[in-house]
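Removed from the display is one protein chain of the complex; every other protein chain stays in position.
On to chain A.
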Amino acid sequence: MDVDDLELLATVGAGVSLAHRSAMQSSLPLLRRNYKLSAVRAWGKLSGRTGDYLIASGIRSSWSEDKIFFFCADGVSWAQLPVLSDDESAACAAITGGLEGDIAHVLQGELREEHLLVYMVQQIESDAAVAPTGALVLHPSGGAVPNPAFAGTPEAGGWVALGRRKPLDPLRSASENRADFLMPAEDTLPKGGLVSRVDPATGATILRSLVWPGFFAFSKGARYGYFYCGDGAKNADVALMLS
């Protein structure tokens, strides 16, 4: 999400310190210029045992997949996270401990903390990232782009999951397929794993994920975004914890 919108999520505890917020106001546009990206968004803050990492996502051509991720500790100097191979992903999936807080920390063999970090970020991005219905449309190149006619959804309007595409329905017209190409987020199992409420003070609709505690998405008028603030662990007991 935009750094300026972070205050809308302060009510649920997804906060970034004042120093980091100010630093990101200038360092994220610099990142966008240096890497020639369409947009750079503040993605989240992952906490390790001894330190935190700020994560930013860079959008190239598609807003729903194929993003590149950057990390930093101070909000100013960002470094790109590596792209994982399948073996490295499988090895990261087997690791049970959390992040250490030191990017050079060696986990096992060739696997370092930066691999675990990008694995966690990609898991959360593919599983939990959402956008309001109608905010993105399908570009003929296959990626998702922001819908210029999006002016906000009413509160009953739902959310769509960025990581799950709908199969194209040949019986619908092309423009309908372009507008409605992502699965609704409410199909996430278990039922009740996503909680959406309007914050009466700001008028923003805030969606929180109970499957990934610390993941929050907001939608206010035409502005929307999501932020993750936690330790990167999935809540596998969510079905038992819901009443």
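To be clear about the criterion, a residue touches a chain if its C-beta (ideal position, glycine included) is under 8 Å from a C-beta of that chain, and two chains touch if they have at least 3 such contacts; residues count from 1.
The definition used in the following text is that contacts and distances are computed from a predicted model.
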{"item": "Per UniProt record, name of the chain withheld from view [\"Exoribonuclease phosphorolytic domain-containing protein\", \"Radial spokehead-like protein\", \"Cytochrome c domain-containing protein\" or \"Exosome component 7\"]", "value": "\"Radial spokehead-like protein\""}
{"item": "Option touching the unshown chain, where A:109, A:140 or A:200 are the choices", "value": "A:200"}
{"item": "Interface with the undisplayed chain - residues on chain A", "value": "7-8, 10-13, 15-20, 45, 47-52, 101, 149-155, 173, 175-176, 179, 192, 195, 198, 200-201, 203, 208, 210, 213-214, 221, 230-231, 236-237, 240-243"}
